[in-house]
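Heads up, one of the protein chains got dropped from this complex, but the rest are sitting where they should.
And then chain A:
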Amino acid sequence: MRALAAALLVLLLGTSARAERLIVSVSNHRVTVTPNYSGEELVLFGSVEKDAATPADRTAYDLVVTVMGPRADMVTRRKERTFGIWINTDYRQFLQVPSYLALFANRPFDSITSPEIARRQQIGLNNVLLTQRVSGDYADVVPNDAFRSAFIRLRTQRGLYREDASAVTFLTPTLFRTGIPLPAEVPIGTYEVEIKLFANGAFVGKTETAFEIVKVGFEQFVANTARQNGLVYGLVTAAMALMTGWMASIVFRKD
């Protein structure tokens, strides 16, 4: 019993001593989307801090950065030819999936770690958990499922899902940086950033940070009012229409 406890202690000490520390920071923790916002790129900086217990032979590290936007329910629909025209027929509902999802690494995912670890750590768009509701059941499906791949493809086309295995660059063997591109139609909310460290194919440790995207100015005020006070918003819009029409009839009056 005592021997077992001692063995466990050694193991624990060993684990904690082996863990490199990751120190990261984002260039901007609060991104403001203004009416003329047309996309931006954040920069994530970080360094791998070794301590005395780090094995001397461990010099090369691999990093996978996952950026996840606010979660939302989404529906993917498929069109089929019915009576000669293309109609939405089948659909799948994706539950609480990230509205923005980016996976960055310093080299191809499959050369960083084994497929088994990649699946467990959700490395790569094929391995990220996207829960679907399939006839009452909640589950993710195989990566080559038609709805799942169409969902990822469409999000990728809009620049909202991305995967880049060369986005992380090591400035020195321990100092790294990566850009986080945010397209013009970026969803607002809190973004979680997860940085996972690998060495020789093994998962070594991870750290997390976050940033926030907020809309400011007139347009955000408009969007908020439209959602919260629909009736007032409708009345104001109607009044605006009447004003514009009335002004035009005054300005262009011929007699």
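By definition in this document, contacts are C-beta pairs under 8 Å (C-beta built on N, C-alpha and C of every residue); 3 or more make two chains touch, one makes a residue touch a chain; residues count from 1.
Following the convention adopted for this analysis, contacts and distances are computed from a predicted model.
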Choices "ATP synthase subunit a", "Ligase-associated DNA damage response DEXH box helicase", "Probable membrane transporter protein" or "Pimeloyl-ACP methyl ester carboxylesterase" - which one is the UniProt name of the chain not shown: "Probable membrane transporter protein"
Contact with the hidden chain (one of A:50, A:71, A:119 or A:206): A:71
Residues from chain A at the interface with the omitted partner, ascending: 33-38, 70-81, 84-88, 91, 93, 96, 99, 147, 150-151, 153-155, 184-185, 187, 189, 219-220, 222-223, 226-227, 230-231, 233-238, 240-242, 244-249, 252
